[in-house]
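Note that this is a trimmed complex: some chains were dropped, and none of the rest were shifted.
Note that the chains are named A, B and C in the order they appear, and that numbering of residues resets to 1 at the start of each chain.
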């Protein structure tokens, strides 16, 4: 039951066409039917906050992805798909006009002129160069949401001076996404140096007992430096969304 | 080398008592010696931001904890210790004046009149009543940091109406800490309902294949709802610190 | 908003005291507020189907358990608590009148004269005698729900003739709960012999690589005999509830 239908019903009661008891009966399942309406409102909120609609690529055919993107494009200013390999992206570009492909981030997005400019800077650090695809997934996602991004690659703890020499820059960030594979110690060291929130993203970079990213995940969860929120292995997208939520909270608080 | 010593050295160079080359030699290891000084500045920052100094109780004797608390109390307005069992707390109260014990949260803290009043409300939800100790560890930590806390217990997903009936309240929070053991599905559902950051805290509540909290941890990391930062099992303290970092970021952004 | 309030509102619209638009505004959050009402209906359904209200004992004090039981007793004919050790049960019996303790099943329940008599027989099998506490948890739960139970202990696969000699009895059951620790092979063999649903309950009985019940759990999930639904390790209670759901479905279908 959508709001229009609801309004009509109340109108009918007011005019006596429907008795209150008949109305009560009709409203019995209102709570769940009205959820559809809620979904629309929720959808509007997403548009308003600048969050892109996102498609997770794996397990979908290029045709399916293209169709979903085109459908979404009708009511959403920002449409993106993650985990898109280069070959799939090529096929998508044949079917979807104005599609941009970010090859390192493996993201496809529709060109749009309406990305909002959001307050706050998200710093994204990687321990090694092999962590780049995950870091770029975070960076491109954040930028498509309208946030400014500061990239800082290859500052892993095995050469701690690399990290320390960028201390001042790091301290200017509002939220940090720290991406690391292998032993994944970078978020711990960074979180001990700053007082902004740190989001740890373990990557599947490594071999042997890195167990496809489980080792750096454990490192980040066990960190003796408090203030780290961890996301799934290789989940650059999720880290960017969380960083965005954090900055939007700041914006809302500013307006309170 | 502290700033005073550095100033003296530069003065000595200015007055010719020390040649530039001799000064250079002395400054060679400046970077690391001066770190001590930095540590002090860092410490001041902690005092300023209202972050308590925290002692992790396990593996320390009551005497050791008491001594550290008394030492900390000299230069920190807020001193607290986590994971303190009731019997240990009793012994501490004999040795440390003005000590308050929060039995459910298992936290000891020194009474202080200087807790700052921070902007923002942290909502703390639990799936079940058995998750209370972890949730209270988060709540008390947040309150000792000066944040307002809204508690909401026992709203697990097996009776989804319990959660939905508090939707309006939940949407008023600035950041959410969602505490859940067993299957740990609550943060996923909550993150799909709100647009503020969600911190997932898995607990060791459960039996069999809950594996001491590993199962809810995996649930939270795998969540199909983006925007959840996860901390270690039972780590209510860490969740509160992260929530605090998030709100302080908001405050800083407000002043930019 | 409860049904009465809703009725009053519609009445007010019908009589013109509230305009349709004002009513619409008030109904905006109806879906979630009305959930409270739903919860009550849901509660009634539980009473009607004969399902007991259940308290999971671990992590609660005897006082807490007693208080919850007494509260529940006001509106529920069957109240039970699981995983209650003998010493806790003794304390409960001091505080809760008419409490019955089932020591092997570790269940406490309030005496009641209103347990309904449900159609269908639940057969409960164990591989060994050490699986008895889990099997009894299932049996007592099922009986408190009103179902007839046929116990068959110690028919593990290492002496397959023990199982085969009861074949006729087993085939008379409407649903089977098969409880096994160690290698947990019994449900596979049983499911190959019958054509009723089989619920597998792995137990933590065993040592070494039984891994506290993980080994029999894997065995049951990997069973080459289709038609086995598996529950958590040692979860006799859950198995009984599932068996009850299955038989109630049968009853409902009968009345369609």
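Everything below uses one rule, namely that a residue touches a chain if its C-beta (ideal position, glycine included) is under 8 Å from a C-beta of that chain, and two chains touch if they have at least 3 such contacts.
Bear in mind the structure is a predicted one, so any value in this text is a computation, not a measurement.
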*Oligomeric copy total, full assembly; chains in place: 3*: 8
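The rule we apply is simple: only the chains that are shown with their structure count from here on.
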_Topology of the chain contact graph, where touching chains are joined (line, ring, star, complete, other)_ = complete
*Roughly how far is chain B from chain C, going centre to centre by Cα mean, in whole Å?*
39
*On chain B, where are the residues touching two or more other chains?*
none
*Under the touch definition given earlier, write down the residues of chain B that touch chain C in their complex.*
129-130, 159, 161-162, 164-165, 167-168, 205, 207-210
*Would you tell me which residues of chain C are touching chain B in their complex?*
29, 31-33, 35-36, 38-39, 42, 56, 58-60, 202, 204, 212-214, 217, 232-235
*asked:* Applying the document's contact rule, which stretches of chain B touch chain A when the two form their complex?
replied: 45, 49, 51, 54, 119-120, 174-175, 195-199, 217, 221-222, 226-232, 237-238, 241-242, 244-254, 256
